[in-house]
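Yeah, one chain of the complex is gone here, protein chain that is, but the others are all in their spots.
Moving on to chain A:
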Amino acid sequence: MDILRFITAGSVDDGKSTLIGRLLYDSKSIFQDQLEAIEKAGQVNGQINLALLTDGLKAEREQGITIDVAYKYFSTPKRKFIIADAPGHVQYTRNMVTGASNSDLAIILIDARKGVIEQTYRHSYIVSLLRIPYVVVCVNKMDLVDFSEEVFLNIQKQYLEFAKDLDLKSIHFLPISALNGDNVVDLSTSMPWWKGKSLLGFLEEIEIHTEEESPAPRFPVQNVIRPQTTEYHDYRGYAGQIRSGHFTVGDSITVLPSGLKSKIKAIDTYAGSIQTAYAPMSVAIRLEDELDVSRGDMLVVTGQEPTTSQDLEAHICWMDQKPMTPGSKYLLRQTTNAVKASIRSLEYRVETSTHEKKEQTSLALNEIGKVTIRTAKPVAYDPYSKIRGTGSFILVDEGTNQTVGAGMLL
């Protein structure tokens, strides 16, 4: 059994929470005591309000909207699923980016009565920017358009037209009614024209390939394990999680950014030493030579080095009330590395609903743009489009300690 992590995106009233509730309910992932709790809270259109399953905060229940990302879990005999339920409001773009950053798949909801709207553009842009490889467009509320195939096909056409400009690898469409459960877990009898799978059937079977399986081996060092006991007097293990590719004992290794070279002597786990380790395993690597290696360094296989530079170009999503202006300094965290950085320039801001590039002097909360950054020390990285794990970073305001920006390196 493996894990599929997905995000649900959609406008406020498109029925995201209801869809998740329906997935959990029809796949029998809801427990009796949870059901009783939401039944107590009242009904919507004569049915229990499944949306209450996901809105976990008081303020959310009071306002009937999702404020922050909630994570939900369910599994079938085929897969374990982790759902990032992200808010749809534009003022919560940063929360959607948060939820999207760890997802392999995005469900984009469209209200069948409204078709593709501004929010659809915005969410699809974020999905494309965050490089979520798989997109499932669920045309919801089919019950309100008489389960019309024509409506569904029109929306499909409309979506594909604007998605041409986006970098979405694989797009699938599904007609559903989250409220009634049509094509969510069980196939609908109201849409005999639909020959595809149900949403759950689709989620269970889709083959997910993540970049962690990409060939370039990357191992950011987290800690150095040095017990200095009699038994392990000379032990020096570099602990970390393999971000991509795999490492085998005997591989020639380059340490970045220093460029020092050695070979892998051993790969250790608590259960014993192993010959080969794959992403995303957490292991400890020992090298044949005594080198100066510490947290923030990256071990890579010699000949497959990433870029190492102090000048970076990136897309950035701004997440702080205080706008980002060129010249500002931040702490940049990328893999296990933390380095001081300053924003050199803001090339443009992207209008997320139209994808237009606009000239602007600063980035406000929830805005996305392209920047150039200068770091105090060289950073070893891959383009985000190749390896998410080494091409992503956050910016931390050293005054407030807040995470203020999310970056994707070009």
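The working rule: contacts are C-beta pairs under 8 Å (C-beta built on N, C-alpha and C of every residue); 3 or more make two chains touch, one makes a residue touch a chain; residues count from 1.
Everything that follows uses one rule, which is that contacts and distances are computed from a predicted model.
J.: Quick one: find the hidden chain's UniProt protein name among "Sulfate adenylyltransferase subunit 2", "Sugar ABC transporter permease", "Pyruvate dehydrogenase E1 component alpha subunit" or "FAD-dependent oxidoreductase".
T.: Going by its UniProt entry, the chain not pictured is "Sulfate adenylyltransferase subunit 2".
J.: Looking beyond the chains shown, say which of A:S11, A:N140, A:S188 or A:Q241 touches the absent one.
T.: Candidates A:S11, A:N140, A:S188 or A:Q241; residue touching the omitted chain: A:Q241.
J.: With respect to the chain omitted from the figure, which of A:T8, A:N49, A:Q156 or A:T336 is a touching residue?
T.: Checking each option in A:T8, A:N49, A:Q156 or A:T336, the one touching the absent chain turns out to be A:T336.
J.: Counting contacts across the full complex, list the positions on chain A that touch the omitted chain.
T.: 1-3, 31-34, 37, 41, 53-59, 61, 67-73, 75, 80, 82, 94-95, 97-98, 101-102, 209, 213, 215, 222-223, 225-227, 229, 231-232, 235, 239-241, 245-246, 269-270, 278, 280-282, 295, 319, 331, 333-336, 388-389, 392-394, 396, 398, 401-403, 406
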